[in-house]
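Only one protein chain is missing from this complex, and each of the others stays in its spot.
Naming follows writing order (A and B), and every chain is counted from residue 1.
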Amino acid sequence: VGKPVFTSDRMYLETPAGVVMGLAWTSMGGSTLFIETTLSRPLDLSPDSKEQGTLTVTGHLGEVMKESVQIAYTFAKSFLVQKDPINKFLQRGFIHVHVPEGATPKDGPSAGVTIVSALLSLALNRPLIQNVAMTGEVSLTGKVLPVGGIKEKVIAAKRAGVKTVILPHENLKDFNELQDFIKEGIQAHFVKSYDEVFNIIFPK
Amino acid sequence: VGKPVFTSDRMYLETPAGVVMGLAWTSMGGSTLFIETTLSRPLDLSPDSKEQGTLTVTGHLGEVMKESVQIAYTFAKSFLVQKDPINKFLQRGFIHVHVPEGATPKDGPSAGVTIVSALLSLALNRPLIQNVAMTGEVSLTGKVLPVGGIKEKVIAAKRAGVKTVILPHENLKDFNELQDFIKEGIQAHFVKSYDEVFNIIFPK
Partner (left out) sequence: VGKPVFTSDRMYLETPAGVVMGLAWTSMGGSTLFIETTLSRPLDLSPDSKEQGTLTVTGHLGEVMKESVQIAYTFAKSFLVQKDPINKFLQRGFIHVHVPEGATPKDGPSAGVTIVSALLSLALNRPLIQNVAMTGEVSLTGKVLPVGGIKEKVIAAKRAGVKTVILPHENLKDFNELQDFIKEGIQAHFVKSYDEVFNIIFPK
């Protein structure tokens, strides 16, 4: 009660375009985690440029999480073609995805929706709604799959001042089992596919 | 009291452009460490050149520190676009980053700010203020994150004749806990983001 928000739980008070807050779960409990994306070279959008984009990934990630970035990258590119056909940012850009803090090993697929959101935010040059955090594996076609540690992740989100959490639909039962004082003050959305995430974080 | 500065603690009495003193922490205690950067080929700035720069990294670095160089390289390029838009040095240059001594294994993310500073110093062809040392993880967007071993690092800096140390803001409490005789004669700056480092090391 009345505990201050720890600065270490909230690296960004406001997330700029390209940065999204995710939720992680370790043996030590839950924590927030930020996905940062940026261009590693200026974008060349001249029509005669034949350059294809590349992807650089850092943050001491395990194999599953590295693959998760690859899946998010592929999905984000195909999703953007639908939403904004003339936007060539992800196809042409030299993208760098990083997950601070660099010394902490990280693994698992549950940052999928977070990585997709960061890539789309960068490509659209548009920050997400603020005080939102999310977790969920994403498939290559945009299905959102359930993840572990819902209780710990929601507690971590709350401690960090999050107002809106986006969770996989199949984790609805895990959320409902939480005690009321944990759920209080948190608006939770349960999604089956990534387009639902998009409509929440980038409202019209 | 009255101990001489060990030459092994101070490989450079003056650091030229491209070289920056960092602080390391091992099981043996703290020590200074230099980040050296240079071009591995002459720069071709002819307007019709389409060459993109490359990055070579040496110094017996572990995976986390190699990633740290990659993050510093991406961030330094995007930071330089803001500070000096016509400067194409980092985008076009064939950059080599080395951390002596070559036989000593080194790892960890805490040289982030030091590597960024060395790259910018090289690109601007401008040495830093002298007798400055720094430590701090840097994120892809330039946030400065806390590191370990503040006590050992400050002692090592002092032994090497450093007058100004730059530390992450979140390590302020660690510095304040040091005994007065350690802090004496050291001007410490505590930073949250890299632009604060830049303003200290390259005063107008």
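The working rule: a contact is a pair of C-beta atoms (placed from the backbone, for glycine too) under 8 Å apart; a residue touches a chain by one contact, two chains touch by 3 or more.
Because the structure is a prediction, the values reported are computed rather than measured.
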Result, missing-chain neighbours among shown chains, is B
Which residue numbers on chain B touch the omitted chain? 7-8, 11-12, 16, 18-19, 34, 36-42, 56, 58-60, 96, 98, 100-103
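We adopt the following convention: only the chains that are shown with their structure count from here on.
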Chain A on chain B, rotation in degrees - Cα superposition, rounded to nearest 5: 60
Provide the C-alpha centroid distance between chain A and chain B, rounded to the nearest whole angstrom. 30
